[in-house]
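A single protein chain has been removed from this complex, and every other one stays in its place.
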Amino acid sequence: MNYLTQRLLTFPLILLGVSVLVFVAIRMVPGDAITAMLGTEAGLLTPAQRSALAEYFGIDQPVHIQYWRWLTGLFEGNFGISSTYGRPVLEVILERFPLTLELALLSMVIAIAVGIPAGVFAATHNERTSDLAVRLFAMIGQSTPSFVFALLIIYVLSVFFGYLPAMGTFTPLWVDPLANLSQLIFPAITLGLAFAASVTRISRSSMLDVLSDDYVRTARSKGASGRSVIWHHALPNAVIPVVTLSGVEFGYLLGGAVIVEEIFALPGIGRLVLDAINQRDYALVQGTVLFIALNFLIVNLIVDLTYAALDPRIRLGNK
Amino acid sequence: MRGILRAIAGHSSGRIGAAIILVYIAAAILAAVGLTPHDPLTQFRIDRLTGPSATYLMGTDLLGRDTFSRLMLGIGQSFTIAFSAVALATIAGTIIGLVAAWWGHLWDGVLMRTMDVLLAFPAILLAMLIVAIAGPGTFTSVAAIAIVYTPIFARVVRGPALSLKQRDFVDAARTFGSSQSYILTRHLLLNLVAPLTVQVTLALAWALLTEAALSFLGLGTQPPAPSLGVMLSDSKNLMTQAPWLMIFPGLTIMLGILGFNLFGDALRDILDPRTQERPA
Partner (left out) sequence: MNPLLSVADLHVGFGRTPEANEVVKGVSFDLPAGKTLAIVGESGSGKSVTALSINRLVDFGGGRVTRGRILLRRDDGSELDVTAADERELMHVRGRDIGMIFQEPMTSLNPVHTIGAQIAEAFRISRGLVGSEAERAAREALDRVRIPDAAQRLRYYPHQLSGGMRQRVMIAMVLASNPRLLIADEPTTALDVTVQAQIMALLHELREELGMAMIFITHDIGLVAGIADDIMVMQNGVAVEQGTLDTVLDRPQHDYTKHLLNAVPHFTFGKTVRDDGARDGAPPVVTVDNLAVRFPVTKGLFRTRVGAVHAVDGVDFDLAAGETLAIVGESGSGKSTTARAILGLVEATRGSIEAKSGRSRRPVQMVFQDPYASLNPRLSVEELLAEPAIASGQRVDTSLRDRMAFLLERVGLTREALTRYPHQFSGGQRQRLCIARALMLNPDVVVLDEAVSALDVSVQARVLDLLIDLQRELGLAYLFISHDMAVVERIAHRIAVMYAGQIVEIGSAAAVLASPQHSYTKRLIAAVPAVERRRQRFTIDATQVPSLVRPAGFEPPPARWRDAGADHRVRMEDAG
């Protein structure tokens, strides 16, 4: 069976698994949903009120029926009602998502723009001082947690430049692009540089592998220039691990960079989950987590399609 | 084994990585037996928010506690959680990966799709979810990080195990009539030690990071127990008055992760089958 069809077939299967996991996870929270929702007030309920509520929320039903109802609800866009916001979960999520998406895209652009050239440069200058310098920076970049880096950036900006990135209310791109960018650029740099470090390392090692392949020698033997050998012959072959890594990282960023959003006070998906957990808003936790996992799976599917576009052996099937 | 140690000593980044890890472990042990410059929990009220000095090497915090001593204890906390979590993940992941690769078919399908489900959640999110269910604390942190890394180990084991299964020496073992357990332990597991060692080291770096991140978000180690993440989180609002409260814990976390990354890279170079197996 073709690689792509196989991936397409497992996609709904994994999605189903994800939904079961999220559903079960939330059911495992100690205490029943009514107590969780109403807090101490739940103690004031009469048994009749309690069972009425249970019936209203459907939690008097057996678990598999609850799951089925929840799942069919999801297909109609019904992710439940957030208790903290008093609004449909999906609405809250979609309100926060543009920020997270923009931040993830910006970070990836930074990562690719810095990482691939740096990796290729290091690979073609293997074991020279410039290679060692690139590797050292990449290693430090990869070892610096985003929260350390974010705090350092804020510290440097505020102490040495007297500048504080605008926090609090988020300005969407379409309202005021400049204000929006000035809000997002430092978080994007924070995330992008760590991401770039990984891209650099993987581009370098993948490129090194490919440069010793036979077809690179063939290209040289027919008189191809050094630049053509690197960009035309080697890079297209070296790029697959880079795509894999970028896909995974981007998928995770779509799940919200919880800490960076927290530090820069950006109202993205990550902070939404964190707040939901702290507020014990389980409908919101459930909906957001599911949404994030779905995003991740979709990004993975796009990565698979990219493989097929890049590698004819995957596209046309291997003999 | 001795050869590997010698190779690490001869590898520049391996040397640095090993040195950092050893210093950290020493610090953690000293802290555990109470050999810190000051008591990490005592509040020296008069010396609140003093900068680094001969008495307080890395200054004190808002409550007048010694940053250096707290860092030593925090390293111990982080390392304990990271090591236990990675140990659990290694064992679980190795078993899952081996079973999936060796028995294949349905086992492979069910186990690896389950791992795929777990991998569909960003690590920190999955950890947060687990903490949300079980409540914050040391034990939850260990469990959360272990669950997050199990699928990664399962994948790291399954790939090479599948290719080992195809190797001629496994076929040869079959022709002798060697038992399944002999083949699994001698021919598969023994050859997986090298890739696993590399992965364990790198996972330790990530586990340190995840632990710090969880604590930073208030979902990991709970105050007043010192933890690198909590200390860093506390420093956020004092950044301009007391930068040492941010810089030292930040550097401590970074260096620790760097140490494991450097060490793991060196191991990967040394254990790389391409540089090992066939003599030219």
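Order of writing sets the chain letters: A and B. Residues in each chain are counted from 1.
Assume a residue touches a chain if its C-beta (ideal position, glycine included) is under 8 Å from a C-beta of that chain, and two chains touch if they have at least 3 such contacts.
Quick caveat: nothing in here was measured; it's all calculated off a predicted structure.
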{"item": "Which of B:Gln43, B:Thr138 or B:Ser178 contacts the chain that the document leaves out", "value": "B:Ser178"}
{"item": "Touch with the omitted chain, as defined above, among A:Thr72, A:Ser130, A:Thr218 or A:Asn278", "value": "A:Thr218"}
{"item": "Missing-chain contacts mapped onto subunit B", "value": "167-169, 171-179, 182, 186-187, 190-191, 193, 276-279"}
{"item": "Subunit A, residues in touch with the chain not shown (by the definition above)", "value": "1, 5, 9, 211-226, 233, 236-237, 310-313, 316, 318-319"}
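We take it that only the chains that are shown with their structure count from here on.
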{"item": "Subunit A residues within the subunit B interface of the complex", "value": "10, 13-14, 17-18, 21, 25-26, 28-30, 139-140, 142-145, 147-148, 151-152, 154-155, 158-159, 251-252, 255-256, 258-259, 262-263, 270, 273-274, 277-278, 285, 289, 292-293, 296-297"}
{"item": "Subunit A-touching residues of subunit B, taken from the complex the two chains share", "value": "13, 113-114, 116-118, 120-125, 128-133, 135, 205, 209, 212-213, 216-219, 229, 232, 235-236, 239-240, 243, 246, 250, 253-255, 257-258, 261-262, 265"}
